[in-house]
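What you see is part of a larger complex, with each chain still in position.
We just call them A, B and C in the order they show up, numbering each chain from 1.
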């Protein structure tokens, strides 16, 4: 099955790429864009039919590799 | 699918070409065969419009080990060391997807170099964009620079020099040319000529995906409004895998297992397999079911046309498969035995146990069409009569500032700060000099390299322009203290089916040939990129010359930075004040007509060689060639780089000061020397009948000329440094 | 003195640092990431480059390689470990050093000379270097040091800041911060000061024909302190 994960920077962690995108958008006349934060998205194909098992395995992988918990949060969607 | 004329045309073939294929084969090709023909007969692979003229190039020289025709050229630099180098274009893909287009351009040229057994030691790039005001320019520039850096930095090869220009003729068709130099033991060079029967054919590197299918035809397709439709053909580069492939190939090459090796570049597996067989006058049999594929259900058609990056084809000695596989396993790369060499002189493809294509190799290579395209000569434009009062309202200081801040003269550090130029620990002249210089690791020697082009000169008069670019390359090498050795060339032109564009090509090649013969500066490799046009409008003819020179002792390297207060500064070569086609004419007079400056081969060679003598005898401490913007621009750069000023002597010349300071006469240099060496320098210059002017004396921090100029070097620097940075930041 | 340089797939400064170590008298050996153990050494160097393509996060995948446990054991038993650039990123990803290196603030790769101030000389890496300000060279895309406020406090309390970006006179203005690092941090130690991670590449500054020579001071000193 497929498991989808989003990894985002924790609140308060500077996101230079997000900021640059926001500024570019403002420069392109999208003046109502107040904030952009960039994160990562993963599409994981896992050979496992039990949804709960798959998700808990992905959760483990997030903690061990996919996210750096010092600055990032993850969310399985 | 039944193949017919319409399908052939969709594959980029002309009607009569399709007819010729059917005649040669004595049957209608199937779709796979048609695809193979279309790829091999494409301009990009067959050189059908350029071949006739490229034959004229001067490719011979004492130091030439391998001229054009291999993956790259090779020159001997002594002590069993050889330098492998080549330049290649990635123009069309970079316009569509600047990051990936430029990145895979760098990846491609790197593979050409390490395919020959050489470890890449330096990258260069020549990039040309539309007018800064054009809406696409900024993003294209940003993407291209990031792509070049992204690939080169990751693989760990320093980018040591380059060239960046802006001209509206590139608005709809940017140019991205990438050059790589590699170092190899001259007895351990690898070639692409297959030899021997029943030898295993090996596929290594990344898996094959559907990337870039029809990429080679895209590179030769004129851009039009339907460009969006061509998008999915862009490839994505993986510099990490390339780094592994580089190390794995060099590891395998250390042993005598490889008979022939060829990277899969344009037209992927098709051109690499055909070329290897063709060079060895052999046949080749491939089992396409064995190809490592990234996606499911890839068809033979897709496999043969895929331009997935980071792949190599190798003909191995029989029995070495296990050993080779072990190396590629170690580097975590795909490895598959996919076929063998045969004596059929055919390419035979099998898929799922069925033969799916069979074509005699010679039909694809030797029998590919060659065209003698019609072309038109460009007349030398008349010299302009520049009236005196044109200059009356001008002021030297303003002109200088305007020129230093103009897009083509402004400092390009914003670009090369993003390129790792110091990795490998041997860069002794970083970008910003006349040529980049890297030491030959572990030896006394060093190699200098530069890329140059002069599209405005070539546009005004292709013959003169062609000569000029070669001479400029030669001068840039001399200026860092290197002995010019050989060149590579990337010929970026418009549509060869257009007589004017074709004429530009023919005459530029003629000019390049003449200069390269006179200077004994042979062409050892190159690349042609035609169809650089949008909506019927071609780019200015832009032959890019990549020059390579050698320093026998790296300690003799010279930079353009002014060094010591009180030193004398001389202009070498005669200044006639040629303003037509100059930066001054364009930026200050808004004048685009007139001939480019003439080339005097004798002076060119004599001046250059005399400068090398001065360097050898340690008589001068800095040197810079005079190019765009003339004497004043060049000396300003020497001031900025050296953080020193100059007091310029009153002029003794008969021409007016604007002509003297901004004229772009060729074959000139500026040198700096200690006063005490003046007599020795003068003696050598006189003995060699080299003309020189006393330009001035180095001072602490001001550039001063009569009452006309009184600027601090910091002011100059600001003017020169801000344009690009500001342009990119806003 | 024996040193070991670990090569990860994608490392590209491994040869450069090997050359530098040997030039200043180390007996250096190279160890492949897939090896399981490290021969006896006095110093382990994690070199610069793009280990595993810098994919996911710089240094994160190298932090899962086979050899890394031996590096961790070596470091925890007090052995000297130096991470340069990508090596620094690997050290933070393995939690041998606190914090993380983010994308440069101005989003571009930067390759240039910078000045750094030595903040702490009570350690083997900088002990007898006479100068307080060194001219070093950086070349990175992700050198923007970040850590939480608590962490920063503990780093400061424990004197873990090794080098900070500054100008030639030692001013640590934001203007001289090339990548946006917290407190201009260019390199940090662990608490025990046997592990140093820093973005600058001393191995690129080891003779007068290169970008400078202050790297020589660094390596000479390192050898002396054994």
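In this text, contacts are C-beta pairs under 8 Å (C-beta built on N, C-alpha and C of every residue); 3 or more make two chains touch, one makes a residue touch a chain.
Note that this is a predicted model, so its numbers are computed, not measured.
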| item | value |
| --- | --- |
| Complete complex composition as a label formula, though a single copy of each is shown | A x2, B x1, C x1 |
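We adopt the following convention: only the chains that are shown with their structure count from here on.
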| item | value |
| --- | --- |
| Contact graph of the chains (line, ring, star, complete, other) | line |
| Interchain centroid distance [CA atoms averaged], chain A/chain B, Å | 41 |
| Computed distance of Cα centres, chain C from chain A, in Å | 29 |
| Chain B and chain C, separation of their C-alpha mean positions in angstrom | 36 |
| Junction residues of chain C - those touching two or more other chains | none |
| Set of chain B residues in contact with two or more other chains | none |
| Residue ranges of chain C touching chain A (in the complex, touch as defined) | 56-57, 60-61, 64, 93, 99-100, 102-107, 144, 146-148, 180 |
| Residue ranges of chain C touching chain B (in the complex, touch as defined) | 9-10, 12-13, 15-16, 19-20, 34, 48-50, 52-55, 108-112, 137, 139, 141, 201, 203-204, 206, 209-211 |
| Residues of chain B touching chain C in the complex | 146, 149-150, 153-156, 238-241, 243-244, 330-332, 416-425, 427-428, 430, 439, 554-555, 557 |
